[in-house]
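Note that one protein chain of the assembly has been removed; the remaining protein chains are unaltered in position.
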């Protein structure tokens, strides 16, 4: 390996939070190419459509070098193969994240020798998750500082029914 | 970043196990240079001297490309800086590993913007640790398959008092 | 602060168990006023209606000093503000409880400087949860000793279809 | 107790995996009679019907001595009583398994003095679960080595819509 | 397997607590022979000598059928082999117990196909450990109800310097 790493940062990003953005910024410093890969088919009904989630992710990562936003469907390791990536990036906040992610990582090595590199969330984001942010916004709470400003604006619209 | 990553894989390696070797082999595929950094001053009395630990680590990684073995003393992030590395590699086996390592990783970002990339142990090594292997060897148990053959041989000598 | 604490003990209470009651009794000894706050909109369909859950909570806490039962909707920290409470009480049984509750607690400090004080479940209740009790009752198991007698009676009726 | 243990190994087995099979083989060496008890009413819609799940479990355990396959409905401890079993066998893979199972085990002692004996998953199966295997198969991934060959064949058919 | 199980319950038992006694009583109901195996060489200096620990364990288990007390040195799985036991019994109180014990259990299967059957501590003993009990006794706290009466008496003597 001589030309730097291509890595996939997969997720539902419904919506992208400051916690995601922090991982993206930190990971992008160490790889040649970081593909933020928005999952097409979350099992639950998302708040934002795939197109919206991609657009928001693109908007908030526009100024970060080495980052591109894409979407994927099907088996993540096959998608990684198509992108020429042998490495996934995942953020870890908590022990409960860790166990599930450890199982997935071991499965992905087994399925296709795709490695997962875990980065720990910055302390100031360790309590952040898309679902918690949505719950706060749904109940009318203030999500500024938890998500990028553009995302906060869009969530406010969405929950006001615009 | 365009030329690939320099990463540090730090530890006491008293002695290097098949679990360490697995992380080294997997990490080395994705970085331009992997420095296996043997810690000089473990708080407990080690079974093998620093020189022995380095020699064993060199021997078992001799055939793996991109890997070099070194030792360090003092603050790990300062050592990383001297080696031109902005990234540490750590293996995770279990939840209890994770919490301590998460604290260290957050501290290392804070001290010197050095990132830690965590890889999960292969399932077949998830129950392995240097201290457990030493305990087994000390009691006369068979450590083949747990450590490289050369290390097994040296442990047997050590516990027989050679 | 000179006149004692007002604290909120929030939950779905579907239904109130002996584990809840134990936390209520222990917390009530240390605060001037403990508001048992029954959540109006659980995401899942509850076994008991809000009115029933409030009535049962009132009934089983009637003899405990400093305790009142109320219900709330919307953001918990805003409700706390309306009640003049700066403190929430939560019971912890297990590690998995802890991580989620830790995220919520950090979010609530951030949203409104509302603190969460955690109390650990008494050992004899550490395996108790409303959902486990409902599962046992649904399958015809005996829930006496797990919930107050009046609650046990109501669950029996409910699962017999009365 | 003089004639050996009758133990129940309960689960949904949707479908039986190599992880289940490993626990069954290891447990069967130590008990006089191991009843693999397929749960009739999983809360989620299963991939395979109860009959299919029983048939697959019978097929893959046919050659293991002391093992029989049965199904049950209702309270597990009552079923155990009807089978003359005072002991359940459960496999543990991870911390998150452990906490839930610990609560259930303490409840089952309380309800009917039925004990749970936990065995740890073999390292090579520690990342395996029926739901992860189904997810991989649904997305077209290869599940050989994760489930017995006959189960792999049936999953392939199912997800192709046969 | 037709004649019932021989199982080893290993530990330092410095001293035996009501938590140990609970596991012994519950395990002894399900096996033909339960060997309480007192470890000769704890890494720390014990409060009670090996002889004292054995004597106390014998005294408090004297009336429990199928139980014998023994001591061992060296590799536990080799001791189990000498006793004709293929099974260890361990009690689990908490997640932190679990991870270490899971590693040991996987190691013991690997070393000698010796299985570990885990039982969960009764809720009323889940906060009990020999070291916590010793700490309480050392500081003059009351350990009745935490250890058998004879053990409480001996601890009081020991910490008074008798």
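All chains are identified by letter, namely A, B, C, D and E, in their written order; residue positions are counted from 1 within each chain.
In this text, contacts are C-beta pairs under 8 Å (C-beta built on N, C-alpha and C of every residue); 3 or more make two chains touch, one makes a residue touch a chain.
Worth saying up front: this structure is predicted, and the values here are computed from it rather than measured.
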item: Visible chains that the absent chain touches, using the contact criterion stated earlier; value: A, B, C, E
item: Listed residues B:32, B:55 or B:107, member touching the removed chain; value: B:107
item: Among A:38, A:75, A:95 or A:117, residue touching the chain not depicted; value: A:95
item: Among C:52, C:68, C:115 or C:135, residue touching the chain not depicted; value: C:115
item: Footprint left on chain E by the chain that the document does not show; value: 93-96, 126-127, 129, 132, 136, 139-142, 145
item: For chain C, residues in touch with the removed chain; value: 1-5, 26, 29-32, 66, 86-87, 92, 95, 98-99, 102, 105-106, 109, 115-120, 122-123
item: Contact set of chain B toward the excluded chain (per top definition); value: 74-75, 77-78, 95-96, 99-100, 102-104, 106-107, 110-111
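One rule holds for everything that comes next: only the chains that are shown with their structure count from here on.
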item: Interface composition of copies chain C and chain D: same or different, split at half; value: different
item: Far-end chain from chain B, centres as C-alpha averages; value: C
item: Whole-Å gap between the CA centroids of chain C and chain E; value: 37
item: Between chain A and chain B, centroid-to-centroid distance (C-alpha), Å; value: 30
item: Chain A, residues touching no fewer than two other chains; value: 95-96, 99, 102, 106
item: Contacting chain pairs - touch in the sense defined above; value: A-B, A-C, A-D, B-D, B-E, C-D, C-E, D-E
